[in-house]
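Rest of the complex left out; these chains stay put.
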Amino acid sequence: MSRIEHVIPLIKQKTIRALLEKGERLDGRKPMDFRDVEINVGVIDSAEGSAIVNLGNTMVIAGVKLGMASPFPDSPNSGALIVNAELIPLASPLFEYGPPKEEDIEISRVVDRGIRSSKLIDLEKLVIVTGRKVWFVYVDLYALNHDGNLLDACMLAAVSALLTARKPKTRIEGDHIEILDEKEPIPIGNTAISITFAKIGEYVVVDPTYEEELAMDARLTICYDKEGRIVAIQKGGSGYFTSEEVIDLGKKGLEISRKLISKLPTPLSE
Amino acid sequence: MKSKLKLIDESGRRIDGRLLDELRPLRFEVGILKNADGSAYIEQGGNKIAVAVYGPREVHPRHQARPDRALLRTKYRMATFSVKDRKSPTPGRREIEISKVIREALEPALLLEKFPRTAIDVFIEVLQADGGTRCASISAAALALADAGIPMRDLVTAVAVGKVDGRIVLDLNHLEDQYGEGDMPVAMMPSLNAITLLQCDGTFTLEEFKEALELAKKGIGVIYEKQREALRSKYLDALKTYRVI
C-alpha cells in the first residue's frame, strides 16, 4: 500500500519539534539550509524552453511554449505571460486529475507574480505588430514528485525555462506575418527566486520537506529579484507570523536567495 | 503598473485627496442578512461587500468533516457588475486564490476545535470593487463570524499598503493599485500582533517592506476600532430593521 501519509502521526510531529529545539531537522539539515538543487535545462525539444528541477526528492518540470495571438485589449503594446501549474497524480497520492484545485492555482499565481513583478521577461519586446499581434508566453509546470516545497521548485523551473527559452524570428510583409525558422532568445530583464519558510510551533525552517509541511502551522514565501528587492510574498497555512518574524525572514530569505540565484542558468540573451 | 500617471501631487496629496497614511471612508454594518447565522456589510472607499456566515452546520459531503474541529470554507466572489468590464459569472483563478488566502487569514482567529464534525461557511460577495477587496472582505468577514457567535481569539483586520510614486501609502484605491509600484495586503489579529495574511506584488526593498508593514499596522489599528464599534452598535440596534445596503 502507498507510502505517503495524508496526516502526520503525532509521534513524528513530536520528533520534528524536539529536533528543532536543538536546531536540527529530520533529514540532517539546519533550519536555514536549503536542500540540494539540480537544474537541467533544454530537456524538451518540443518546448521553446524547458527545465527539470530536482530539489531533494521534489521534482518538477517546466516547459515554455510561445503562441502568436491578439494582445489583451487593455495592453495592446505588450505580450502576455500565462503560468499554469498542475499537481498531477503521478507526483503524489494527494493529487488528482481534474480542474485546477486551489493549491495548483496558488502556485501558478505566485510564480506568475514573481516573474511579472520582477519584469523577468520584457513583455513589451514581445509585440510583433502593435495592437494586433503579440507573443503569448505559456509556462506550464508539472509536479513529478512531491516531497515538499513545490512552490520554490516550480519557481526555479519556470525561471530556468524562461531564461533559456528562444522565440522564432518573424518577418512582416504588409498584412502577412511570416514565422522564420531562425530563433533568438526571449527578452530577459531580470530574474526571480522564491524562498519558502515553514513555521512549526515557534520554530521556522526554510525549504520544508513534505513531512515538515504536514507538521507546519504556517508558510511564508518571499520572492526576490536579482537586486535583492522583494517582488512577491505569499503567506499560507492556518497559523500566523509575528511582524518581527516576518521582517527577520525577509532578511534571511535575501541571504538564501543570493546563494540560490547562482544555480540558475545564464540567460541566453546575455 | 503600467504608465506614468502622477498619483501624488506636490502637496503630498493622493489622487483622491488623501494623505499618505489616510484611510478611505469606511462603514460597517452587522447583521444585515436575515437568513445567515451571521452577516456584515462593508463600504471602504468604492468597495461594497456583503458577507454571510452559515454554521456551524452539517458537512456535505460528509467525508470532508474533521473529527477534531470545524471545517472552515470561504468563497470570495465578484458580482459581474462590480468592475468596469463585466466579469464572467464563472469564478476565475483570482477568486479561487483569494478565497484560499482569506480562509487562511481568518482561520488562526477561530476556535474551530469547539465544533468538531461541522462546517462554517463564509460567503463573500463583492458588489462593487475599488481596490483592496480582499482586505475589506476579511475585515467584514471577521464581523460576520462574530455576529454568528463563533468564538474567536481576536477579530481579524486587514488593509492593503503599497508603493505609489516611490512613497509608501495606506489603503490603496483602484487606480493606485493599478498604476502604483507595489501592493501589499496585510491582515492581523491586532491585539495579538499576529499576521494572518501577507501578500505582495510589485517591488519593495527590505527597508520599504518594513516601513509598509508599520504603516499597515497603524491602519489596522484604526479599522479595528471601527469593527468593535460596529459590533457594539449592532447590539444597541438589535431591535431595528436593517435595510443598509
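Per-chain numbering from 1; labels A and B assigned in written order.
Everything that follows uses one rule, which is that contacts are C-beta pairs under 8 Å (C-beta built on N, C-alpha and C of every residue); 3 or more make two chains touch, one makes a residue touch a chain.
Model, not experiment: these values are computed from the prediction.
Chemist: How many of each chain type make up the complete complex?
Modeler: The total chain composition of this structure file is A x3, B x3.
The rule is simple: only the chains that are shown with their structure count from here on.
Chemist: Report the inter-chain centroid distance for chain A and chain B in whole angstrom, where each centroid is the mean of the CA atoms.
Modeler: 27
Chemist: Taking the touch rule as given, give the residues of chain A at its contact with chain B in the complex, in rising order.
Modeler: 75, 100, 102, 105-106, 108-109, 113, 117-118, 218, 220, 225, 228-243, 246-247, 250-251, 254
Chemist: Which residues of chain B touch chain A once you look at their complex with the stated criterion?
Modeler: By the definition above, chain B touches chain A via 2, 93-94, 96-97, 99-101, 104, 107-108, 182, 184, 189, 192-206, 209-210, 213, 217.
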